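One protein chain is absent from this view; the other protein chains keep their places.
Coming up: chain A.
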Amino acid sequence: MKNTIASRIADFLKNYPPFNLLQKEDLLTISKQVKVKYLEKGKMLFAEGDIGHKRFYVVNKGAISLERINNDKRETIDKCDEGDIFGLRPLFAKENYLINAIADEETVLYAIPIKKFKPLSEENKEVGNFLIQSFASNTRNPYSEAHKGKLISDKEPEENQFKPNNNLFELQPAPVTRKVVMTSPETTIKTAAQLMSSKKVGSVLVVENNIPQGIVTDEDFRDMVATGTFGIETPISKIMASPVICYPQGLSIAQAQLTMMKHHINHICITEDGTPNTKVVGILSEHDIMVSEGHNPSVLMKAIQRSSSTNELKKIRHKITLLLRGFIDSNIPLNHISKIIFELNDATIKRIIERCIKKLPAPPPCDFTWISLGSQGRKEQLLQTDQDNALIFEDVPPEKLEETRAYFLELARKVNKRLNIIGYEYCPAEMMAKNPKYCLSLSEWKSQFTNWIIDPGNDEILLCSIFFDFDISYGNIKLSNELANHIFSLTKDNRKFYAVMGATALRNPSPLGFFRQFLVEEDGENKDYFDIKKRGITPITDAARLLILYHQVKNISNTAERFEKLAQLETNNKELFLACAYASKVLLKFRTKHGLENRNSGRFIDLENLGKEEKIKLKRCFKSIRQVQELIKYRFEVTPYI
């Protein structure tokens, strides 16, 4: 019987070790026995102490976090991405699982029966070696020679076994870039420089038939070209450093760093046999080592700007989450945290748009602006939640309108898809630029807002509240400014509109009950949980938006910043507004902390697990919400009947 599904699975597996070492028929036999599992985000696949399953796992899509509980704290030991295997060692060693495996995001796994796989690994020496090495070194992709020869059954001392990456960092294999920027010796200096700037790299490898001849770095251009020693039409071979320092695969980070220091170089060329006489397989740069080590914002920023694939961006996203966790744990002020995370998110979006434009057959037919809405627009998106965005393009002649829209819809489809891959869920209300309703020309947007503001029903107000909090992510700021001006001219002294907005801002009344107890959800899936978004964050965000609109202040979309601005504008309410600014930060931090702990949006909080101090803090926030709601009620003459 033909087996399309098994072939599809084999097609995937053959790209990853050790499956790439198997014979085609063997791989197909195994693929026929695969079970495909789907795990929701946060779902545990196995826990420490569980008896080994009959199958081990390969990540097809998504990510699995391997964790250990240490002093009541969860410690991530490793993260498995597409193509990574895990859960194999305990099956070979016939032990129970020593770690927890949890889905870090929605994940599809291939479960492979150990019974079918073990005989193959015993017959096939290469596969066996791969496994021995991976068990011994505890790295998933162990080309590290240093670990050769250890046996599977060798039990390593506890502390060695689970060390997270940072401790054994120097012994990890150094990250090798496979996509090497290369050129031939005859290339002119000018062309080589153009190549380097288009690829955004600091060095180019000069090769002949893929054999490394020399290497040129930014420094060489400064020292030998900019000084006037060589003209820009000179062949690159005149200024290249030669011979190139070459090493075989499997260099550890420590080795790589020592080699670079010894030779005063920033790049090591990896060739087939480690000599300059065989073909180039990759390049290893000081920068890449720094990136693999660092969770520091500037390194991450650089990595984002240089990233050349969506997968790479996704890995950087994981690091941003680690950074966020570190910030929250060390109690760094939220202003500071949100700014840094916002900048990194913003750079990620920009990079994706940049790359998607290049993927399209033609450049954009006219100017456009990509705006981020909702929490990213307010610079409050700390956890990865839904993506809300829209696109404004310049007005074009009517006969060109649909053609232009088609171009931008195609662009938006690509961008939305990639944002989804790196972890921003699609907006359930389809408020995304790929939706033809939200990919409009400037005048279409203007008339859209006119309709919303002149006749505001519930849906229109909801749309307004999302679209009023926007931030330009990419493109021409004139377009979004013009739209903002249009909105202000419509809302100025528009009492009817303010009254409706006011009613919306008050739809979630004070979250404290009569006896000052918390109001929890009464039904649904989150019964008895406290909804911090609905009862805390949304009311305070709504209040800030309405008040700032009333004052016609442009370009501030962050809730805390809005209140700080309001405190300046209305000195008699200064105290209340500053308290609200504080409350908005506290609530956001609360949500972020809970989201990180529970790997979700942090929206629903289990009150039983809150400490007394935290409860008091929350209650204080709600007092400020109640006061600002009172203020809105009187100022905008909100009647309870809308």
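Throughout what follows, a residue touches a chain if its C-beta (ideal position, glycine included) is under 8 Å from a C-beta of that chain, and two chains touch if they have at least 3 such contacts; residues count from 1.
Here is the rule we go by: contacts and distances are computed from a predicted model.
Participant: Leaving aside the chains you can see, what is the UniProt protein name of the one that's missing? Options: "Peptidase M48", "DNA polymerase III subunit epsilon", "ABC transporter permease" or "Tat (Twin-arginine translocation) pathway signal sequence".
Facilitator: In UniProt, the chain excluded from the picture bears the name "DNA polymerase III subunit epsilon".
Participant: Of the listed residues A:Lys302, A:Lys417, A:Lys619 or A:Lys633, which contacts the missing chain in the full complex?
Facilitator: In the full complex, the listed residue that touches the missing chain is A:Lys417.
Participant: One chain isn't shown here. Among A:Tyr16, A:Phe230 or A:Tyr426, which residue touches it?
Facilitator: A:Tyr426
Participant: If I consider the whole complex, including the chain that's not displayed, which of A:Ala47, A:Ala93 or A:Val108 touches that chain?
Facilitator: Reading the full complex, the residue touching the unseen chain is A:Val108.
Participant: Name, in rising order, the residues on chain A that touch the hidden chain in the full complex.
Facilitator: 1-6, 8-9, 11, 31-40, 61, 106, 108, 111, 417, 420-421, 426, 428-431, 459, 462-463, 524-525
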